[in-house]
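One protein chain is absent from this view; the other protein chains keep their places.
The chains carry the letters A, B and C, assigned in the order they are written, with residues numbered from 1 in each.
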Amino acid sequence: MEMMQSGQLDMEQLFPVRRVLNPDGTLVGEEPNFTTEELMSAYRWMVYLRTFDVRALNLSRQGRMGTFAPFAGQEACQVGSAFWLRRGKDWLFPTYRDHGSMQVMGVPGADIIRYYMGDEWGSHAPEDVNVFPISIPIATQYLHAVGIGWAAKIRKQDNVAVSYVGDGGTSPGDFHEALNFAAVQNTGTIFIINNNGYAISTPNRKQFKTKTLAQRALAYDIPGYRVDGQDILATLQVCKEAFDRAVSGGGPTLIEFLTFRYGPHTTPDDPKKYRAQSEVEAWQAKDALERMKKYLINKGLLTEEQDAKMAEEALAAVNAEIAKAEAAPRPKLDDIFDYVYATPTPELEKQRAYLKAFLAKQGQGEAK
Amino acid sequence: MEMMQSGQLDMEQLFPVRRVLNPDGTLVGEEPNFTTEELMSAYRWMVYLRTFDVRALNLSRQGRMGTFAPFAGQEACQVGSAFWLRRGKDWLFPTYRDHGSMQVMGVPGADIIRYYMGDEWGSHAPEDVNVFPISIPIATQYLHAVGIGWAAKIRKQDNVAVSYVGDGGTSPGDFHEALNFAAVQNTGTIFIINNNGYAISTPNRKQFKTKTLAQRALAYDIPGYRVDGQDILATLQVCKEAFDRAVSGGGPTLIEFLTFRYGPHTTPDDPKKYRAQSEVEAWQAKDALERMKKYLINKGLLTEEQDAKMAEEALAAVNAEIAKAEAAPRPKLDDIFDYVYATPTPELEKQRAYLKAFLAKQGQGEAK
Amino acid sequence: MAKMTLIQAINDAMKVAMRRDDRVFIIGEDVGLNGGVFRATEGIFAEFGEERAIDAPLAESGFVGVSTSMAVFGLRPIVEVQFDGFLAPAHEHLVNHIARIRNRSRGRFTCPMVLRIPSFGGIKALEHHSESIENWYANNPGLKIVVPSNPYDAKGLMLAALEDPDPVLYMEPKRLYRSFRAEVPEEYYTVEIGKAAVAREGTDVTLISYGVHVHTCLEAADKAAAKGISCEVIDLRSINPLDEETFLASVKKTGRAVVVTEAPKTGGFHSEIIARINDSVLDYLEAPVARVTGFDVPMPYLLSEDLYLPNADRVLEAIEGVKNY
Partner (left out) sequence: MAKMTLIQAINDAMKVAMRRDDRVFIIGEDVGLNGGVFRATEGIFAEFGEERAIDAPLAESGFVGVSTSMAVFGLRPIVEVQFDGFLAPAHEHLVNHIARIRNRSRGRFTCPMVLRIPSFGGIKALEHHSESIENWYANNPGLKIVVPSNPYDAKGLMLAALEDPDPVLYMEPKRLYRSFRAEVPEEYYTVEIGKAAVAREGTDVTLISYGVHVHTCLEAADKAAAKGISCEVIDLRSINPLDEETFLASVKKTGRAVVVTEAPKTGGFHSEIIARINDSVLDYLEAPVARVTGFDVPMPYLLSEDLYLPNADRVLEAIEGVKNY
């Protein structure tokens, strides 16, 4: 009978999908209150990021950088979740697919390209940008985000931390441990789930049984949301609420974005092996950029001409970042020895000397 | 607004505490349908286990065995959860505190004493008893229970597996991973949470934020229950429902028993450091054995004389198990080498020979 | 006989085993429909269905943990961990349960499981995808650890691992997956676990390695031969059990040895090989055993990977070092 009760709960109804814009760009309900500047900035970011992502995937395919994880299709999730964060104050703990959020937060695109080229310097965020290096070990970064909120609480500060996982990232134990710690300590943490339907090839139905991931919030008595991840106004709105809650000591929030990656999981992945083209097209018909563009045009904030210009500017900006990355110095031999510890151990110095002597003998000097 | 909704759910109401007997032994509702044999057997088990537990703690205090984890106060949880399992067919994955359930399932008390004396042979369950060795690494055993249900499904069998954690055991990641796997695969698994209020000294409020642990079931769309752990009829009833569900392909169940350990966490623990005597007494006033005894006497199934006799028989039985354990041969030197692999490696044989030669030289032979 | 790459041999071995024994199944991330990120399980989902080629939720502790009791129940799991660095979440299950259940239960319960771990560097992958993790388990009794260096051994060791009554970590050198083809019998056969192979005979210096660097040693041996130094190359094939007889006999003969592994130097498994040489044939040594290893740094990102990895020239230098000591 208890079972019936909990079984009776309709989670899809309990966690309705937050949507502000219909796919055709019209409003679902009343006009949200964003400034024109915010609206234009959010759209500009999406245009820039789409361009960045497409170019980066090409670089990878051309072998100008290593394996890359594209996010095209998930721009609204990336921009909305990083948009409200305070540079130099708040923290961001990204996955390998969140380089959109990273850039909104202040990481230069050139750094991200350097990371994927295979240079640790790409993870050296600017001093005033609290973006942790990309976390590849799935879900571990959720705990890091909690630690920031907890430390801030102890230091009587209000730093907010945002972290991300995908749908697959809700399965590791760290996902649970992080939500539980955050709930017990009431930390200012925003937990984002970018549910793009697949963990590489593994579909949601093999990953979890429930109709929503937002309902995981019920296990910890924290607020949970489901949001249309192709609707930038919805992602901005919900993330603002979560940010205000976090800053004001209201504790953590769990947000499930319903989204989709248009491209492969990473460069070598072949999505045709596990999903139908029709599914891709259905999602592309709900594209976040198209939707926002229509909205802005209807609102008279954007013209086709301005939009084309914006695209050109984006391309120029992206190319500049790529150029910067490709012009950056290649990592030095010393780099691999200098940052293992604050001060290299005597043994490390011996190994460094051995390697330099060996390369010198090979007539290779520092070069590779 | 979604937040309000989920926040609005009253989990204590959604997961009401299942109770059949009031603390005074009177019925809460209608008469449950258990056979007299079942009622008497369940009560006899509780009387035996209370005696076993008290004696075992004394053995430990006297140094006749090592550190021991007593369960006095949790008998109804242990008996109710193991009562319906089919010997030789179903599986049990206990913690260090579930030696009550283990014995109900068929593990000789002598084996449990041998385990705590420090002899691996204590974990060698009888051939027809599928009780895994006590799992001390918290929550890992939850995954083992899921594996049995999954394997049974693959082999088209209906083996049920029961596993246990305490309130603290709900925090490790494995708790989450196990529930998620079980939900996705719909395995015949019964997940017991013995919530005795403390993880050693750590109270529930530092372990989790929610008012219930049963509500964790909502995160996986599996049935969850809260049960009065001092009410053997309630534990029997809910566990029977869970067992029937598991056997019939209905999938997993999460059960939170509200209970209390009267004694220390383990032999060296001093509970006075972290809990008030009044709390202990409040729980003892709701004692499961007292409650059931009153019920049986009211029902005319038990007299004080029979009860006293039952206690004597229990003591005799426990003493017999202790005698058996203390009379059992001490572990042999070969034991530590013979079971690392099916066939010891050449290196292991060298090490065995070295140790034997060394002891011989010391004039110690096989002895210690 | 057919010419196969190392990964084809692994794929073939799993199929052969699954046809013979319906208790064998594969579980891991993307090992089903997708055939694995390296295509190691290509075609297995199609032939054996989703109950025997299981796409698990993304949780290593979870699928390694459930596989433990599935093995205890009587099945024969082949668990694929997607990359070496992602075995870490399952560490507790390996060291506290899988390695110990036979011993803890005095033989009442056993855990015959094969854990496939795409391992080591050299393919310019992202971070955490090129790790040498053998040292997490080389000091952990109850587990066996094998590392094939060629397609023939890959198939034979996999089938031997599946016959083995105890858990076997099967470390796959990613770099060799498609680097060359070799003759592999189509039929069922096993390569005994715990027996090293002499990959090349020689008289002056003994080179000891496993996996990728058996080939580094062979390449170095060629270069040394050109300089008039004859090297014997030992392919350990198994880290545990360790076949010391084979390499001790060789060192006894040559009096000189170079050990080559990719893990960081300090505390690496190669030091156990040096210790065994110390234990048994110290008096035969004409020179200290040389070691060519990774450095005491985290595995560098791909632009610096080559700086880190042992290569034939570094091994050659070591060979000349011990020869001219």
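Convention: contacts are C-beta pairs under 8 Å (C-beta built on N, C-alpha and C of every residue); 3 or more make two chains touch, one makes a residue touch a chain.
Small disclaimer: the values here were computed from a predicted structure and weren't measured.
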Omitted chain touches shown chains A, B, C
Full-complex touch with the removed chain, picking from B:91, B:262 or B:337, is B:337
Sole touch to the unshown chain from C:88, C:182, C:225 or C:249: residue C:88
Full-complex touch with the removed chain, picking from C:55, C:127, C:153 or C:204, is C:127
In the whole complex, of B:51, B:171 or B:259, the residue touching the missing chain would be B:171
Contact residues on chain C toward the hidden chain run 61, 85, 88-89, 91-92, 95-96, 99-100, 103-104, 127-128, 135-136, 138-142, 240, 242, 263-264, 266-272, 274-275, 277-280, 282, 285, 287-289, 291, 295-298
Residue list for chain A contacting the dropped chain reads 91, 93, 120-121, 123-125, 127, 132-133, 135, 137, 140, 143-148, 150-152, 154-155, 159, 161, 173-174, 177-178, 180-181, 184, 335, 338-342, 345-347
Residues of chain B touching the missing chain are 66-67, 96, 115, 117-120, 136-138, 168-169, 171-173, 199-202, 206-208, 268-269, 273-274, 330-331, 333, 335-337, 340, 345, 347-348, 351, 355, 358, 361-362, 368
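In this text, only the chains that are shown with their structure count from here on.
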Per the C-alpha means, the centres of chain B and chain C lie apart by a whole-Å value of 40
Chain A and chain B have mean C-alpha positions lying a whole-number Å distance apart equal to 43
Between the Cα centroids of chain A and chain C the separation in whole angstrom comes to 36
The positions of chain B in contact with two or more other chains are 173-174, 177, 180, 184
Going by residue number, chain C touches two or more other chains at 56-57, 59, 61-62, 89
